[in-house]
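With one protein chain removed, the remaining protein chains of the complex are shown where they sit.
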Amino acid sequence: MRHLTAGTLALAGFVVGGLWFAGGADAQQKEILIGSQCDRTGPTQLVGTIFCPAVQDYVNLVNSKGGVDGYKVVINELDNNYQVPPAIEEYERHKQQGIVSTLIWGTPQAEALNPRLEKDRIPGTSPGFGSAAAANGAKYPYLFPLAATYWSQGAAGIEFVKDKLGGSLKGKKIAYLYYDNPAGVEPLPILKELQQNEGFELRTFAVPPPGVEMSAQILDIAQRYRPDFVLAHLFGRAPSVMLKGLKSSGYPLSKVLGFVWASSEADIAAAGGWGVAQGYHTMQFVGVGDDYPVIQDIKAMYQKAGKPSPKEMETSVYYNRGIQDAAVHIEALRNALKVTGGKPPTGEDMKKGFEMIKNFTLEGLLPPMEVTPADHEGGGWVQIFQVKGDKMVKETEWFRGYRDLVLKSVNAAS
Amino acid sequence: MFYREAGVFKTSYAADMALMPLPNTRWAVVALAVLFIGITPAFADEYTLSILNLILIAVVGAIGLNILVGYTDQVSIGHGAFMSVGAYTAAHLITKLHAPFWVSVPAGGLMAAAIGTVVGIPSLRIKGLYLAIATLAAQLIIEWTINHVPWVSGGTQSTIQVGPPSVFGTKLTNAWQMYLFLMFFVILALVGTQNLIRSRIGRAFIAIRDQDIAAEIIGINIFRYKLWAFAISSFYAGVTGVLYTYYLGIANYEQFQLDVSINFLAMVIIGGLGSTLGPVFGAIFVTLLPIVTRRVLESAGGLFFSASDLSAVIPSLRLAIFGGLIIFFLVMEPEGLNRLWRNIRNYFRVWPFSY
Partner (left out) sequence: MPEFDLDFTLLLVSSGLMIGLMYALIALGFVLVYKATDAINFAQGEFVMFAAIIAAAAMGAALPFWIAATIALVGMIVFCFALERVVLRKLLGRPVVAVIMATIGLASLIRGVATLTFGAGVRSIVLPISDDPLFLGPIMLPPVQLVGAVVSIVFLAGFTWFFLKTRMGVAMRAVADNQTVSMGMGINVQRYFALAWALTGVVSALGGVIWGAMLGVDNQLPLVGLKVFPVVILGGLDSIVGAVVGGLIVGVVEALAAGYLDPVVGGGTKDFAPYVLMILMLMVRPYGLFGRRRIERV
């Protein structure tokens, strides 16, 4: 038995050793490598299983049309299971393979990678998550949130509610239901400041991870506090549990606004379907649905290859966000190539490329964001969609709330 | 042939009690030192160094847990929580008081040991597996405290950023500098543990593990020594937490949750309970497992799964292999990888004869 164990282990060791050196793709000629950390498993897998294929799809689309100025774009995707040490190890691996920019996944990961990105001069994007202070391009030169941060989301949410409640919030009651982790807690300072300025009553309800048990909070909101509006900043399983809970407690969902990670078709399906979620308002930082040319192009690409459209497209909220993350990298690459005059760009060129992004909306899918060296957020634009019938209907145009207050906080922070 | 004790005669008590009595061992250690301290940081690339750094930090933690589980036979599932205690303590000291590393590392360890003592006092009074459950509770309570008490967590993000440590004035920003820094602590931990086990305290631990009733009869205060073991292992955990903080650049409790505790338990079991090299093997194995699984699947996985399924498969495969190995080692080879190493060593000890 002893010999058997030793022998098997030795054999396994040889096989593994051999395969170690065989794997992975390094940069070739006329290829640009972009790193992507994307979690298809772990606590954020609900998003990742849709988001990550979308990134690949968009890059394939771009390559099928000749790449970017003749360069083929290769995305190396790795999963960090929402842990920081693997994130760092994977970043080093990507660096070894020669990436010029990277998609980051996860708020603590963004913080941990920041000093390394700065040292290695490789820009990283973190749309819709990450620390809000990272919008400050001067303090965080190599981090690009590129989508409304949690502060902007909070401010926009209050703006929307003000609009819905007739233009004034004085004396009104607002409930903030949030996932009890750093990301969920982040909008609080903005909300509290707005509470003072606008004169409304704010009560906060924390939901402990993993966010599947919130009956007491739901009961409190629905039966006792009975606010005029609920702002819900939840992730993962929590949004669907909330929808089910509020509906069965009799609180109208038309008085609930979900922030960007509580607002996808998957949440509604997990809550029991469109019938349950009627009237629910969702905040988006990318367009929803497939009524955009880019999505139709991708469908056409699949059809040409004789395959059906990817089923990930049904959760268009996350799918489109994947498109956005990939698209900004491609656009930055385009800009960077202009700067280098066609030569392969370095990470620093990519950084300049990101900061040149302006009026890049992919025909309505993305907001009119404008990235500058000072503002790495792009403007903090959001759009509200409402659940009507069996889909989400656009309720507002792109807007942002209390921009001055948010900018003031961004500059004051860090 | 390579490991002969023949021909070695000691002429003083000191020589007999030395940590490395045989000249063979001394040569081996010197060779390893040259390899790992001299050659590796100079020639290895950044990626390899980053993996090695992760392994080094894990070794310190595993050694600490081994003192508790391997030498005193108590199960703790709260190792991760003590790491986060050490991490946040150090982070506060560094950011608020600009403490240098030779203050923050011991401080983190001591704070973790203090909290460990507090947790240990009620739970070590009862025999059996209650410590396991109590440490589980400690893990969750400590997590909650860090998340909810702002002056501990450093604000809403519960993440405190720290800069790289400075040694004699130079900041350690390169991977190989960090490697040497961490190696220093690993050597300290290894030598310290070796001496601890040979000392009175260590022998008390082993006595408690083997036959606690007999130990009590000969006058060992079981409760006190168990508490010592728990405190010492928590100290190691705290130091590990500080090292992680330096390496990652942030202190964040989400990195020290229950699955991390279970990881370290696995390191100790797979590596071999109750030996000094065991946790080293275990730490190397468990840290490398996800990386190796991923590389192997990258090359060969295309045969079994499609590209998109692949990235989903790897973490679950890792979990499955992980759990399977714990069970395998418990059932088949309770002394873990260390036993395999011993077998190899003993084989060479009498080579070319077979016994």
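A and B are the chain letters, set down in written order, and residue numbers restart from 1 in every chain.
Keep in mind that, in the parts below, a residue touches a chain if its C-beta (ideal position, glycine included) is under 8 Å from a C-beta of that chain, and two chains touch if they have at least 3 such contacts.
Just so you know, these numbers come straight off a predicted model, no measurement behind them.
Participant: Could you tell me which shown chains are touched by the chain that is not displayed?
Facilitator: Contacts of the unshown chain, counting the full complex: A, B.
Participant: Going by the contact rule already stated, which one of A:Thr204, A:Ser309 or A:Thr346 would touch the omitted chain in the full complex?
Facilitator: Considering all chains, including the one not shown, the answer is A:Thr204.
Participant: Of the residues A:Gln37, A:Asn76 or A:Ser240, I need the one that contacts the missing chain.
Facilitator: Considering all chains, including the one not shown, the answer is A:Ser240.
Participant: Which of these touches the unseen chain: B:Ile141, B:Leu188, B:Ala214 or B:Val350?
Facilitator: Going through B:Ile141, B:Leu188, B:Ala214 or B:Val350 one by one, B:Ile141 is the residue touching the chain not shown.
Participant: I'm checking contacts with the chain that's been left out. Which of B:Arg26, B:Arg125, B:Arg200 or B:Arg345 qualifies?
Facilitator: B:Arg125
Participant: List every residue of subunit B that touches the chain not included in the displayed model.
Facilitator: Against the left-out chain, subunit B lists 73, 75, 77, 122-130, 132-134, 136-137, 140-141, 144, 147-148, 222-223, 226, 262, 265-266, 269, 312-313, 315-327, 330-331, 334.
Participant: Which parts of subunit A are in contact with the chain that was left out?
Facilitator: 40-41, 43, 45-46, 49, 180, 203-208, 210, 212-213, 215-217, 219-220, 223-224, 236-237, 240-241, 248-249, 270, 272
By definition in this document, only the chains that are shown with their structure count from here on.
Participant: So how far apart, in whole Å, are subunit A and subunit B when each is placed at the average of its C-alpha atoms?
Facilitator: Measuring from centre to centre gives 36 Å for this pair.
Participant: Subunit A touches which residues of subunit B in the complex?
Facilitator: It is residues 45-47, 50-51, 54, 147, 156-159, 161, 173, 244, 247-250, 252, 254-255, 290-292, 294-296, 298-300, 308, 311-312, 314-316, 332-333, 340, 343 of subunit B that touch subunit A.
Participant: Which of the residues in subunit A come into contact with subunit B in the complex?
Facilitator: Touching subunit B from subunit A are residues 1-2, 5-6, 9, 16, 19-20, 22-24, 38, 40-42, 45, 49, 52-53, 56, 77-79, 81-86, 88-89, 92-93, 95-96, 107-108, 111-112, 114-116, 119, 131, 180-182, 185-186, 188-189.
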